[in-house]
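All protein chains but one are shown at their positions in the complex.
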């Protein structure tokens, strides 16, 4: 029931079953799902739209607010998983390989405390 | 190494370590991360911007294209996980609870083959 | 050459000619253009992703940064205009009518200094 005992395959199965039971695969083209993902990401942003960066760090103090944010994050994650199901992408491998690229682009020693890639490293 | 043996806690640890090694937690306010998520979702959409829905289902036929899309999906997932780390949200519980709400909003029997909630069900 | 002497019809003509000369109308379905708009909006956001709210107010102090932001705003506006061309929407009328709805939702007397609609006013 918790992140330490739930695999990505478990998540995929939860989402797959939900989609199957509603015969929604017909709507789940990668183009449409990429839009859904962006739409849900925007709904998540709405909660942080008018508050300051520092204030956003304290959003967990308001249980109702946090619960709404949690639901939006779940929606985004659902669509990530639905897209992985549709395109048959192993998320675990994808994220590990991307992290290797990120580590090359942002070497830890040269990236501490600033976000832009060090000089000479171009955008991957 | 694959989705069947990687837990969400494993993912969280991968992302946490990457952020820690670069001292990036200072940038990872929920407000900023919600923007990052939306930005990466838009980069993913770019791959589907000018093609048709049907064409997007065949994107896996082009190995290079699929590899780019896979990287963008990994980026989105990384920020979902980074946000969960920041807000101390159990993703597995969040997605399961959201799925219960979704199932109430879109009962399988009334939702087969169309995407709008059945009459009388309002947006949650 | 400036906003005081350029009409919305002038803008529409500039965009229409650019699209016509490239035979791009075939790509400009409302669905695709709505994606383009969101993608350009995300590129604009990128400039503000890691900085604070207060810092973003000083972006004009950096001429290069401002010039980049200006280009992104122009891109967003181009797609707004392209969409209006495609759907034959009078932007001037659309904005005036929406402002009337906004004024009803956020009455000036009750909305000074806070962004949420006053109690009893629902989301339009």
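Order as written gives the chain letters A, B and C; numbering starts at 1 within each chain.
One rule holds for everything that comes next: contacts are C-beta pairs under 8 Å (C-beta built on N, C-alpha and C of every residue); 3 or more make two chains touch, one makes a residue touch a chain.
Predicted, not measured: the structure shown is a model, and the values here were computed from it.
Within chain A, the residues in touch with the undisplayed chain are 27, 32, 35-36, 38-39, 41-43, 45-46, 48-50.
Touch with the hidden chain on the side of chain B covers residues 35, 38, 42, 50, 52-53, 115. Interface with the hidden chain, as seen from chain C, comprises residues 1-12, 14, 18, 21-24, 26-27, 29-32, 34-35, 37-38, 41-42, 44-45, 47-48, 51-57, 59-60, 66, 69-71, 73-78, 80, 83-84, 86-99, 101-103, 106, 108, 111-113, 115.
Quick note on the criterion: only the chains that are shown with their structure count from here on.
In chain A, the positions touching at least two other chains are 35, 38, 42, 52-53, 115.
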